[in-house]
Every structure is written in structure tokens, then in C-alpha cells.
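Step one of this worksheet: look at the structure below.
Of the protein chains in this complex, one is absent; all others appear in place.
Right after this comes subunit A.
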Amino acid sequence: MSTSIHRASSPRERIIRWRRRGGLSALALALPVLIVFGYFSWKPLVQGVVMAFQKWNFVSDPTWVGLSNFQYVLADPLLAVAVGNTLLFTVLALAFGFPLPLALAVAVSTLRDRTRRLASFLAYLPVIVPPVVAILLWKVFYDPSESGLFNSVLAAVGLGPFPWLNAAASAMPSIVLEATWAGAGTATLIYLAAITSVRPELYEAAELDGAGIASRIWHVTFPQLRTVILIMLLLQVIGAAQVFAEPYLFTGGGPQNATLTVMLLLYRYAFTGGDYGAATALGVLLALVLAALSALYLVITRRWSE
């Protein structure tokens, strides 16, 4: 019956109903946020997409260049290198950075009150260190000479010296190691919060059925965390695909472009070459790929979750 009423209502009536329901005050409440978001977040976003089709020196009027920016970016031999490196970083970052916080969170959750607080504080500590400071600190640790910190420690057990950032093969894993150290804390806390929300009755029931610790984690904790795990995975993929600060500060993309990522290439287009057209074109391409990836991921995981 209600549907027939809806179908009959005119736009005018709908607006009146919306107003009666407090729509106006809700809008007034949201307006400042909408304006701020619109101006500082969405407008640059739209402008960025527009600029990808333009050539502009910021002095005279921009000229439309069609797809030429995209053609230039796609023909750049460095793009393949950058995409490869970004994929490598993403895979490595997931291999190290995905299971570690989960394991940490599970481990911390088994601790008692005070030790648990201390453990979660320690896990979160690296996140408090400003990224630039952390990276510069690790750069010192990675000193490739025999007197470097990591190299002297490893020399004590008869290993090394390793070139760390100074060799194409080891530069990216070295960067991932630092990124994992720096990023694990946040993920750990989120998992920890999710674990705490798992109802204790489930564990008690499992225990009554004779499940051990490993079995309880596998059959109770993980399934209960599924949604959080899936979202965290997606966020990590998106974050890893946009890695910038680490390669920028550690290696500047070297050696031999081994750590040149897509974002670093984009940065170079814009700020070394002053080519904002190419930079925004690459940004649009990256955004499209990530959006497609997210959509695909959501479709697949929805099927799992059902």
C-alpha cells in the first residue's frame, strides 16, 4: 500500500515530506563539511582529471591536448619499471605486512591486562615516530659499510656486510622491512579491537567441544574477524600501491630505478619536469586501476562473505 502512495506523490510533496522529517536542519548541519570537502578534496580531484587532458603553464590559459598526456605516459619506458616496482612493493608489503599485525594482535590478545597494555603500546610505538624521522633513522641503520649498524650486528653472527639500499636486488626488500615496522602498529591495534569484540561465549563453547588454542584461533577468531581482515587487506593494497615517502627519502628511486614507484614517477613528472599534464594523467590512470581493483575485490569478497 505504501508503495502506491509513494508512486502517487508529486516532487513538491516529496520535498515537503523531506522538510518535515528534518531534512533541512540535517543539510544545514552537513553543509560546512560538504563545503570544506567539496573545495579542498573534490574540487582538486575534478581539476586533476581535467588537467590530465590539458597543457598548462599556470600563466596563460590552458590548452586542450586530448589524450596526448596519456600517450606520453604510456609510452614512457619508465612506466613499466615503476609499475613492476610498485607491484613488487605491494606483494612484499602484503607478504610481510599483512600476517604480522594479525599474528601480533592474536598474541597480544592472549596477554593479561597490564602486560597487554604495555605490549599494545610497544606495538604502536613505531607509528608515533614521524615517518620522515623513522626513514632517516633507518637510513643510518642501513649504512652499507662494515661499520653500519645492521652490518655490525650481523657481523657478530658471521653474516654480511650487506649492501642494503645500495644494490638493486636488496633495496626494495629493505624499504619494505622499514615500511612494515612503521605500519604494523596501526593494523595491530585495529585487529586487537576486533578481537576484543568477539563474544567470549564462542570461545567457551569451543573449549567445551575440546578445541585447543590453535583451533580456537582458526575456528573462532579468524571467522569473526573476516570483515575486518578483508577491509584491512584492501586498504593495505591501496596504500602500498601509492608508496612514496620511503623510496623518495631512502633511495630517490635508485639504484638503477630499482625502487622507482608509480607515485615517485608521478612526482618527478610534476616537480622535476614541471609537466603537470603527464603527472595528472598518470594519477588518473593509477586511480582507475585502484578503483577497478577495489571493485573486483569487493565483488569477490561479497561472494565469500555470503
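Note that in this section a contact is a pair of C-beta atoms (placed from the backbone, for glycine too) under 8 Å apart; a residue touches a chain by one contact, two chains touch by 3 or more; residues count from 1.
By definition in this document, contacts and distances are computed from a predicted model.
Visitor: Assign the chain not included in the display its UniProt protein name, restricting the answer to "Regulator of SigK", "HPt (Histidine-containing phosphotransfer) domain-containing protein", "Extracellular solute-binding protein" or "Cytochrome c oxidase subunit 3".
Guide: "Extracellular solute-binding protein"
Visitor: Which residue among A:Val83, A:Leu104, A:Ala123 or A:Leu165 touches the omitted chain?
Guide: Among A:Val83, A:Leu104, A:Ala123 or A:Leu165, only A:Leu165 touches the chain that is not shown.
Visitor: Can you list, in ascending order, the subunit A residues touching the missing chain?
Guide: Against the left-out chain, subunit A lists 57-60, 72, 75-78, 143-146, 161, 163, 165-168, 251-257, 268, 270-276.
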